[in-house]
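Every protein chain of the complex appears in place save one, which is left out.
And then chain A:
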């Protein structure tokens, strides 16, 4: 069977691959959006924190024998705690200065983290065993079992985070503080603590994405910096600080990338940046962003 002169199998295959990439874009841009919303910080360490999640999973397996599912819980917590220490120790002091300082600081942190990991484990990647080998027959195509699970984990986590932000009291504090943190603090909410926890939560999501990515891609020091530039484009397209926008844009752009690979492979690595340029020209606040 062919669709637009393309074998259906190839099309489905690339779409599936696009969805897997989209799952990571969504998890990473979601964390960035939450952090940007409250801290007004462009967290350039996000890719390194994603990489750290993958390495923590690898270390848990290699040194402690803790497998994938254990790492899925423990590694994001480790990354979150490290993130909160970073917020307490450094980022807190940049609250009142231009956001370029936060961007530069986190960029520096990213370089240091990458360097430290490369120093210990080398620049070349290490494999992480696939916890769910085998594949599933979806009727129209066969899909590796683990990739299907990776998409499902991302979808479930994104949905849970969205509900937590839109439907709970803590989420209401977060939404309100993203608009006017002083006002919420004047109601008696401990905003410095909320900021620390929010940063921890956002980078914890990056750590989680890293764990999920470990079996798909190799665990390598540069895995984050390769991805993060694309993820920033996703954030810009979805709208800075928009929760729903970051998730929808993440999955949507993963799919578009997959489609481009089928129809015009040469453009597949640039199509997202091309869309970003169009968005910046015609809708600078992003697809789901509010102008503020």
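Convention: a contact is a pair of C-beta atoms (placed from the backbone, for glycine too) under 8 Å apart; a residue touches a chain by one contact, two chains touch by 3 or more; residues count from 1.
Everything that follows uses one rule, which is that contacts and distances are computed from a predicted model.
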If you look up the hidden chain in UniProt, what protein name do you find among "Sulfate adenylyltransferase subunit 2", "Amino acid/amide ABC transporter ATP-binding protein 2, HAAT family", "Peptide/nickel transport system permease protein" or "RNA polymerase sigma-70 factor (ECF subfamily)"?
-> "Amino acid/amide ABC transporter ATP-binding protein 2, HAAT family"
Touching the left-out chain: which of A:40, A:185 or A:225?
-> A:185
For the chain left off this view, which of A:176, A:222, A:259 or A:287 is in contact with it?
-> A:176
In the full complex, which residues of chain A touch the absent chain?
-> 96, 169, 172-173, 175-176, 178-180, 182-192
